[in-house]
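Sharing a structure here in structure tokens format.
As you look at this complex, bear in mind that one protein chain is not there, while each of the others sits in place.
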Amino acid sequence: MKKIVKYVITDILRNKIVLVYTLFLLAASFSVFSLEDNSSKGLLSLLNIILIVVPLVSIIFATIYVYNSAEFIELLVSQPLKRKTIWLSLFTGLATSLSIAFFIGAGIPVLIYQANMVGLTMILTGVLLSIIFVAIAMLATVKTRDKAKGIGAAIMLWLYFSLLFDGFVLFLLFQFADYPMEKPMIAVSAFNPIDLSRILILLQLDVSAMMGYTGAVFKDFFGTYIGIAFSFSALFLWIALPVWYATRKFNTKDL
Amino acid sequence: MIIASNVTKQFGKLKALDNVSTICNKGECIALIGPNGSGKTTLIKSILGMVVPDSGFITFKDKNILHHWQYRDEIGYMPQIGRYPDNMTIGHVLNMMKDIRNKKTSLDEDLIKSFSLQGLLNKRMRTLSGGTRQKVSAALAFLFDPAVLILDEPTAGLDPVSSEILKDKIIAEKEKGKLVLITSHILSELDDLVTRIIYMQDGKLLFHKSIDDLRADTGEDKLSKAIARVMTK
Partner (left out) sequence: MKLYLLILFVVVCAPASSKTIKAGANEKYTTIASAINAAVTGDTVLVAAGNYKEHNLVIRTTIVLKGINYPVLNGEKKYELISIKADGVVVDGFKIIHSGVSSLEDISGIKVYDSRNIAIRNNILEDTFFGIYIQNGFNCSIENNQLTANNKEEQQSANGIHCWKCDSMRIINNKVTGHRDGIYFEFVKNSIIWRNVSTNNMRYGLHFMFSNDDTYVSNVFANNGSGVSVMFSNRIKMFSNYFEENWGDASHGILLKEISDGYMQGNHFNRNTSAIFMEGANRIYMTYNSFENNGWALKIQASCVDVVLEKNNFTGNTFDVGTNGSLVLNKFNNNYWDKYEGYDLNKDKIGDVPYRPVSMYSMIVEKYPPAMILFRSFITSLLDKTEKILPSLTPENLKDTAPLMKKAF
């Protein structure tokens, strides 16, 4: 397993797209921090980048990479290797290299300008989002044979998590306006890793305290150790479940 | 050595393999022949475990391959189109394969030498021509001195000289008592190679006989003529 991970990582890290992604993040983070007059405002701007760009790049890059590696995977499958090993190595390789790219691109500037709990939460959730969307991408690729369809599915998934899901939440809120929805909202947020990450970071930024009753309810939950434990377990489940299911599918997939 | 029993595989509406049963023994060089889309590659992939049959089973040395991935240690596979991670050099790929196989016994580097790949070790895979990739694929298939060789269109894209080198190598390996499975469209090439023929059409295995039987049946000396006979019959 280690060997294949090593080869996948070296292959990806040589890829120009990952390099461009890293440089883009670097440029964006440094410019955000140097343009804004205070660095916590910079963090807020960076938040948008993390919540939109990181999932997008992770899911698209991972999808394309897996499709492009189809022959390589075939080659490996014809070797005396367990399929599970190959698939998990591919996942580990992709997740590691995208996390590294994120860490260098956004993590280091954040550490330079905002080495506090907010910054650390941001880096952690950014890394987790990278991994989660690689996992989701792997699920998308294993479910669809066709490359174009697969990439389409990846884009749709990204759109779903970053936009449609929230639209659905909004719709739900309108429909159940007469009920106290604060607590159900907490549960609903667990179904979207992007929402969960956003809330985790915003609570660290302390803007929530300004948001009246609702903010207080969220803070009471997500601000406690139980809430943080819940959020991170939910995020880890978002990695584990897609990977587990994709691996199961890959085990019996025809290549 | 390899036994396929009632193997059936369906892709959507297309029956790629329809109740295929056959036995391949060592020391044989078997040609898999049939028109495009007849299920040759699917059969090979089934043997390699890349395609999982809907029904039926395949055994390798009397073990069902479904749960024993280790059997692939004894197979050298040369795919129809060998594609490798773009950013790796030939050297990397060779080393990676050696790394993965982790084989203790000596390596068979004949083809690397005769294709003179040593000089190209630092070339990245994406810069290579199709022919050179085929050479790499071939070299990899033979590298670990496996008991079974599965070659999918081995000479496609190779220049005549390399083609000859590969053929010689195949013959040499067959002489050593290995099982060789070849698919090819260029039947004339197979004349002096193969000992047995498997003919497939529309996912069905039409016949599996020795080349001598085939010649006797059709009265043709050349394989290509003999097959043409069969097809028009």
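Here are some notes:
Which chain is which? They are A and B, in the order written, and residues in each are numbered from 1.
Following the convention adopted for this analysis, contacts are C-beta pairs under 8 Å (C-beta built on N, C-alpha and C of every residue); 3 or more make two chains touch, one makes a residue touch a chain.
As the structure is a computational prediction, the values presented were derived from the model and not from experiment.
Considering the intact complex, the chain excluded from display touches A. Among A:L13, A:L26, A:I52 or A:I104, the one in contact with the hidden chain is A:I52.
Although one chain is not shown, part of subunit A still touches it, namely residues 41, 44, 47-48, 51-52, 162-163, 166-167, 169-170, 173-174, 177, 181-182, 185-186, 189, 194-195, 198-199, 202, 207, 209-216, 218.
Note that in this section only the chains that are shown with their structure count from here on.
One finds 42 Å separating the Cα centroids of subunit A and subunit B.
Listed in rising order, the residues of subunit B touching subunit A in the complex are 9, 11, 45, 48-52, 69-73, 75, 77, 79, 81-88, 92, 96-97, 99-101. By the touch rule above, subunit A contacts subunit B in their complex via residues 3-4, 7, 10-11, 14-15, 68-72, 74-83, 252-255.
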